[in-house]
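Yeah, one chain of the complex is gone here, protein chain that is, but the others are all in their spots.
Up next, chain A:
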């Protein structure tokens, strides 16, 4: 914000009354930067997240599951599109944001640096990863920045659909053969703690939280959201007949919540800083797709320019 006191007062008046900041409203520069960073990271997560699931499109075990998975991965690409478009309302281009991703200057969710080793991982991602994403994102539908909030409304609807589909895919496995059930349990064993880590470090170590709360970008702390996710998911694991890999997980009547073991935050920081099982693979894949597609994008731009020129000459 070019920083007049009136503008700042107007901004906080909107935020404090739970209103929406729109692209043309004045806003503090730090608010704009924080939003761009968060929306970009969110968009990057959507498109990188296409890889671990896309890994199973060719091998899906029935044509029905193949169709569901294709549609899901297509949705994630669509989420990427909405989010890049929402970020563009703040004056940054998608190309620029992709450049920042490709040069490791912006990040994506650490969860997608884990491999999808079996078909059950596709179900586990839908159930746990989309489930965690919803827990994180439903509050964002009330985010103070209008375009982001509106994008989240649409995205959250689709994510909850994905979550139910993932659960249903796992339920089919746990009601199937012993090998299928073992596959489902193994997937839960591998995806549980990385999913808990999706909520970020504990609030006492979280660097951006207070400011984001003040700006109405963040509504709840990481620990509260993580608890909410565990409370939602633990009973669902019972329905599936699967065991969450946490011997200390149990309902606490006094607190009205499940007690549970925290994820390994050292591992989270290692994965965020590049040392996860698939970081390098995901980025190489993304950069290769982008690089190999450069001539196509150039051709489309050249063609559009030629057409505009012809239209001008004809006019």
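Everything below uses one rule, namely that a contact is a pair of C-beta atoms (placed from the backbone, for glycine too) under 8 Å apart; a residue touches a chain by one contact, two chains touch by 3 or more; residues count from 1.
As a working rule, contacts and distances are computed from a predicted model.
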| item | value |
| --- | --- |
| Hidden subunit of the complex - UniProt protein name among "Xanthine dehydrogenase family protein subunit M", "Phenylacetate-CoA oxygenase subunit PaaI", "Putative ABC transport system permease protein" or "Ferredoxin" | "Phenylacetate-CoA oxygenase subunit PaaI" |
| Of A:71, A:153 or A:308, the residue in touch with the unshown chain | A:71 |
| Chain A residues that touch the omitted chain in the full complex | 47, 50-51, 54, 57-67, 70-71, 73-74, 77-78, 80-81, 84, 94, 119, 169, 172-173, 175-177, 179-180, 285, 289, 292-300, 302-304, 306 |
